[in-house]
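One structure follows; several queries about it will come next.
Apart from one protein chain that is not included, each protein chain of the complex appears where it belongs.
Right, chain A next:
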Amino acid sequence: MAALSEEVLLVVKRVRQRKQDGTLYLMAERIAWGPEGKDRFTVSHLYADIRCQKISPDGKAKIQLQLVLHTGESTNLHFSNESTALKDRDAAKDLLQQLLPKFKKRANKELEEKNRMLQEDPVLFQLYKDLVVCQVISAEEFWANRLSINNVDHSLSNNKQEVGISAAFLADIRPQTDGCNGLRYNLTSDIIESIFRTYPAVKQKYGENVPHNMTEKEFWTRFFQSHYFHRDRINTGLQDIFSECAKQDEKGLKSMVFQGVKNPMVDLLSLEDKSLDEGYGSNSTAPSTSNTNKTVKENSNSAIIKRFNHHSTMVLAAGSGKKADAPNGQACETSSTDGNSRDSDFFQPPIKKVKIQDVIEYEDLHRENGKKTVALNLKKSDSVLSGSALCTASCAIAALSPGGVLMQALAQQAINQMVPNDVQGELKHLYTAAGELLRHFWSCFPVNTLFLEEKLTGHLEDMFQMAYNKFHAWQTRRMMRKT
């Protein structure tokens, strides 16, 4: 039960609990106690579950710490190491003091959130009453399902969404003259982050050099002076710590180029079917212009172009949240699995075919037909359908649905006038409760853990039964009243 990878913040030996000697552990998320000689915890509380801690007054013989939980239960810990008991207790107390507020906030937040949700949503509140208060399902289960939905937007608001990088972030660093033959660059943390994200090589250099070799200021000064930053210059300086970055970039770019492109429609290399042999053709003199007879200006021009492509690629990669060299690894994997580099065309054709078919498609020449729907593909559908749980539930739903057995008796047109409001309300509650249960049911698929299986076969079935009974009881009650 103990995850070994948990970070242990404090270990206190010789702590008694219920007259047993043991060791107290304060971990990142919870506090735990295990008896001596056994390697499992008999006491374990999440910090979030702890409402407060109490300590025995000074001067008392027993030096104790009490943890009071939200549920009202409490745990007493007795520090029994004579010489250091007080110190131990205080250390634990201080740490808890620091930790608890953090988790309290979270716990409170969760409670608040639950409260708020219940208040804002009367249907939910009713559901809560129907299901939890009537003990059809436990509160935990009820919220587990709810909060997961909730957590999604939580994570959105909490871990703020990754913002892409402006392609022009380097341009935003405008140098200003400081009045005495110098330049001032204003760097914000945003810009620095942008630089790091776009150019991981610079980040690496930063990590290597700051603060051991130079100060942060010095690092950035050098950065702006470097040839690296000024991309029109050709890299020559060996002193420059960034010359390595440039080389690394070059390498990255080359490896990307070498991998080639995945979309066969843009692969210029395989565009031409049969290129002319060497020596044929009317303007094949171009290849002879090697780098040697290019002027410095031309070289720097093509350097700029290369850097622009590289920069845009990196920005794009940083924006889409994956590293630019990520495909690198993938490509290696694929080529290593089959051991034959060209065998890529074993799995390429589908993509290619789809792309080609996409291109030759004239959508307006076709008669428009209804939107394509995705078919639900149930494996082992009979086992799903034969499940008694589902049967009862779906019977109930079907019966309650408009046009169902139970609803047929009522004239269709004036259903909301014929049925008294309170009946409608009650029916609605039952309906939503059943719906919620069904939601629980479906969320168990695919059944890939033991827990889910248990939930499915064990108590979910009971729940449905209970819900059905409840519905039945209501039905008979209504009948009774009618007659």
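By definition in this document, a contact is a pair of C-beta atoms (placed from the backbone, for glycine too) under 8 Å apart; a residue touches a chain by one contact, two chains touch by 3 or more; residues count from 1.
Definition applied: contacts and distances are computed from a predicted model.
Q: What name does the UniProt record list for the absent chain among "Sorting nexin", "creatine kinase", "General transcription and DNA repair factor IIH helicase subunit XPD" or "Mitochondrial inner membrane protease subunit"?
A: The correct option from "Sorting nexin", "creatine kinase", "General transcription and DNA repair factor IIH helicase subunit XPD" or "Mitochondrial inner membrane protease subunit" is "General transcription and DNA repair factor IIH helicase subunit XPD", the UniProt name of the unshown chain.
Q: With respect to the chain omitted from the figure, which of A:123, A:144 or A:265 is a touching residue?
A: A:265
Q: Go through chain A and note every residue touching the omitted chain.
A: Its contact residues with the unshown chain are 164, 166-168, 170-171, 232, 253, 256-258, 260-285, 288-289, 293, 297-298, 300-302, 304-306, 308-309, 312-313, 315-316, 319-320, 340-343, 345, 349, 352-353, 356-357, 359-360, 362-368.
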